[in-house]
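This is the structure I want to talk about, given as structure tokens.
One protein chain omitted, others in place.
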Amino acid sequence: MAAPPIRTTAKAPGAKLQGMSTAFIGLGAMGYPMAGHLARAFDTLVWNRTPARAQAHAAEFGSAAHELSSLAHADVIFSCLPTSGEVWEVLRALDGQLEPGSVWVDCTSGHPQAAREQAAWLAERGVHFLDAPVSGGTNGAEAGTLTVMVGGDAAVLERVRPRLAFAGKVVHVGPTGAGFAVKAVNNALLAVNLWAAGEGLAALKAGGVDLGAALDVINASSGRSNASENLIGQRVLSREFPATFALGLLAKDVGIALDVVAAHKGAAPLLGSAGGLYRAAERVIGGSEDHTAALKLVEQMNDVELS
Amino acid sequence: MAAPPIRTTAKAPGAKLQGMSTAFIGLGAMGYPMAGHLARAFDTLVWNRTPARAQAHAAEFGSAAHELSSLAHADVIFSCLPTSGEVWEVLRALDGQLEPGSVWVDCTSGHPQAAREQAAWLAERGVHFLDAPVSGGTNGAEAGTLTVMVGGDAAVLERVRPRLAFAGKVVHVGPTGAGFAVKAVNNALLAVNLWAAGEGLAALKAGGVDLGAALDVINASSGRSNASENLIGQRVLSREFPATFALGLLAKDVGIALDVVAAHKGAAPLLGSAGGLYRAAERVIGGSEDHTAALKLVEQMNDVELS
Amino acid sequence: MAAPPIRTTAKAPGAKLQGMSTAFIGLGAMGYPMAGHLARAFDTLVWNRTPARAQAHAAEFGSAAHELSSLAHADVIFSCLPTSGEVWEVLRALDGQLEPGSVWVDCTSGHPQAAREQAAWLAERGVHFLDAPVSGGTNGAEAGTLTVMVGGDAAVLERVRPRLAFAGKVVHVGPTGAGFAVKAVNNALLAVNLWAAGEGLAALKAGGVDLGAALDVINASSGRSNASENLIGQRVLSREFPATFALGLLAKDVGIALDVVAAHKGAAPLLGSAGGLYRAAERVIGGSEDHTAALKLVEQMNDVELS
Partner (left out) sequence: MAAPPIRTTAKAPGAKLQGMSTAFIGLGAMGYPMAGHLARAFDTLVWNRTPARAQAHAAEFGSAAHELSSLAHADVIFSCLPTSGEVWEVLRALDGQLEPGSVWVDCTSGHPQAAREQAAWLAERGVHFLDAPVSGGTNGAEAGTLTVMVGGDAAVLERVRPRLAFAGKVVHVGPTGAGFAVKAVNNALLAVNLWAAGEGLAALKAGGVDLGAALDVINASSGRSNASENLIGQRVLSREFPATFALGLLAKDVGIALDVVAAHKGAAPLLGSAGGLYRAAERVIGGSEDHTAALKLVEQMNDVELS
């Protein structure tokens, strides 16, 4: 199939290229700055469930806030939504309007099975699909240095690669769904590493050890992790728990990782245990708290404060 | 008590300072290079269960290989042995010979409870005790950049600090036993982070994901850890599993961490589960294999090869 | 809808009631004796993937072995297959042939989500669906004393209740899928109770305790379970491991239970851990071994024999 080429040239100052544009659906904590990088480089249409946020985006970055249906004609459509369920809602709302040959790039931390079903649904409509979740947090989104892990057709990735203006690193990890699978596993490791650090520090605290000193040592030693280096001190010991990535979303991601395990009858007792503990933290502490607030449940379980 | 000052001046070329020396007991994979740094800076007596290794050390670093009892008269005695059990054996062998006012610095990855008992036993003999386990592996020992986490009297640490020639970083973490506790927790986190990465990668492999690409992404993302950055690729995916730190010793350390948890009735379900899995790996894979070979059990459990 | 009444009168000696019959699909270790009880009481058509087994059933119990399509006209159709996947295969093979007003009773240890989808699929064809898994093992199937846990419309259950000739106890547990959910949870508890007993006995064995005496005590104490009373001594300590219920099927059931947990974002760290361990046992020991052979993995993990 000779698909129309994806435009890769930079946005001309003042220009408005008819019929060739980038669309971005979902201007949440991640999507808002990601779409900002797109808008700086390309003509970019944006949509958000709450229109005011789209209008603010247009004012800040020069994107164009439109009705959802207007975004259907873009040649590359990005989505960045809470779960694959919301992606299905948007897809169905746009049914009959999507352009054959266009590419849908879903940056949601979605479900691999949903990716396969959505890719098939879009393929019936002549649209390509890439699952392209990102890592790097709101800081990375603002800096435009996100890591993008992409599942799907490598040739399609090459076509849209120049549009990934928010990326610092782009890695093709496998077939459709592989991007979501890697993202889910990455987040499950974050969850395990964080929780285990909480359990260990709680025991040290109960034994009279200075947690700042202990964390200093661990971060210079073999037990260190991104969680110990960038989260425990800054968010937990500080008692700040800034809500940048919701506990409920991390619990969801661990659940997706467990589905990836189960899909091939895998054996992951440690992840299985962690999955239960994060669901418990979501219930007891609250799903909209920052993900590091999971350690508040560890604190309750041990009757110590990690400070 | 006016204890005799600990000598801190550097070794004079060709000099032999009578009655003032450093002793090092246990020239294993870690102790051998650690004692080498001491011998380059100070008059250093060494002892090893296998005398040939002590003689090789003397030839390589200019230390002096002696009978164990000769080391009793040093003003600072280091020990670096497999477990606190071997430290007790050495202590008892030297009973009656130790010098009041001297300092015993135990760099073993020992047990906090043993530290408290050994400190009390030595205190009855006028000898100070510091639990001072190290982190950094054989590379750090050779480079002299080990992190030392010290439990015990801070003033005693200040007296011996100049002798810690193998250290890149020295942190006082709390009272006697705190050094061992922090070390055990650090290693338990290493164990958990490593195992969880193995479970996650096994699931990805079963799903057709390229593990090199997945690891590349994870190491640029929130799920990264020392295990993912420095062990999985280099030792597991490479299929090399170089035996620098024995699986049996890591399983022991997780056990010590669980004892630290239990000492204060702590709640650590994830560490508790990991403790069982590492003992299983020790049995099934072999305790003298490299600690990263624990993932061979994860491979068996999932019927995939992490490569 | 005035559905034709389900016949509940007993089979008349020598009679052949036209158009009113019972069908049974799947003559495995459980289905074979279950269908035998039906055939003794009612005109019963049977089908099995391997026809010879159906013919043997006909010879032994007086059932009638037929092509699958011939069973479509029965007013009550039972299925008892390895998983819901095989049930879908049979349903699709019979599409267009099923009789409106008839009742499909699935005794498979199936998946609640499959039950809901299959019930909807059958409802579109005018056929009622009950998920009706059984408990009691091959002994209970042969004795006709199985416990049946039924999900679906209570009124439909009342219509078919007289046909449940293999049952000792029938309990309506909730809406469609509830039967499978309860069965999965029951089997997950079996799995946990069995594995935990294995871990505990392995520790006692390593400590020199006589396992027969220990089991005797446990079975008279608060730690007893069906696993300790009816499986450990008879199958494990005896080293017999008779293959009556496959390890792979139990691992599947624990997986279904974890899906039930996940469907409502439940927190079940212990079941999550057990799920991983049973998948490991399935891989390492073999899925077609008896479920009690899971403890052979516990033995390997502990380097003891439970005898």
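A, B and C are the chain letters, set down in written order, and residue numbers restart from 1 in every chain.
Methods note: a contact is a pair of C-beta atoms (placed from the backbone, for glycine too) under 8 Å apart; a residue touches a chain by one contact, two chains touch by 3 or more.
Not measured: the values here are computed from a predicted model.
Asks: Pick from B:Pro133, B:Gly200 or B:Gly266: which residue touches the chain that isn't shown?
Replies: In the full complex, the listed residue that touches the missing chain is B:Gly266.
Asks: Could you tell me which of C:Phe24, C:Trp104, C:Trp195 or C:Phe241 touches the chain that is not displayed?
Replies: Answer from the full complex: C:Trp195 touches the omitted chain.
Asks: Of the residues B:Val156, B:Leu211 or B:Leu277, which one touches the chain left out of the display?
Replies: Counting the whole complex, the residue in contact with the absent chain is B:Leu277.
Asks: Mind listing the subunit C residues that contact the chain we can't see here?
Replies: 112, 135-137, 147, 149, 168-169, 171-175, 177-178, 181-182, 185-190, 192-193, 195-197, 199-204, 206-210, 213-214, 216-218, 220-228, 257, 260-261, 263-264, 266-271, 273-274, 277, 298, 301-302
Asks: What does the interface between subunit A and the hidden chain look like in terms of residue numbers?
Replies: Contact residues on subunit A toward the absent chain are 199, 269, 273, 276, 279-280, 283-284, 300-303.
Asks: Over the whole complex, note the residues of subunit B touching the chain we left out.
Replies: Counting only subunit B, the missing chain is touched by 251, 255, 258-259, 261-262, 265-277, 279-280, 282-283.
Heads up, the rule we're going with is that only the chains that are shown with their structure count from here on.
Asks: Per the centroid of Cα atoms for each chain, what is the distance between subunit B and subunit C, given in Å?
Replies: 53
Asks: Distance between subunit A and subunit C based on Cα centroids, please, to the nearest Å.
Replies: Each chain reduced to its C-alpha mean, subunit A and subunit C end up 41 Å apart.
Asks: For subunit B, what residues touch not just one other chain but two or more?
Replies: In subunit B, 199, 269, 273, 301-302 touch at least two other chains.
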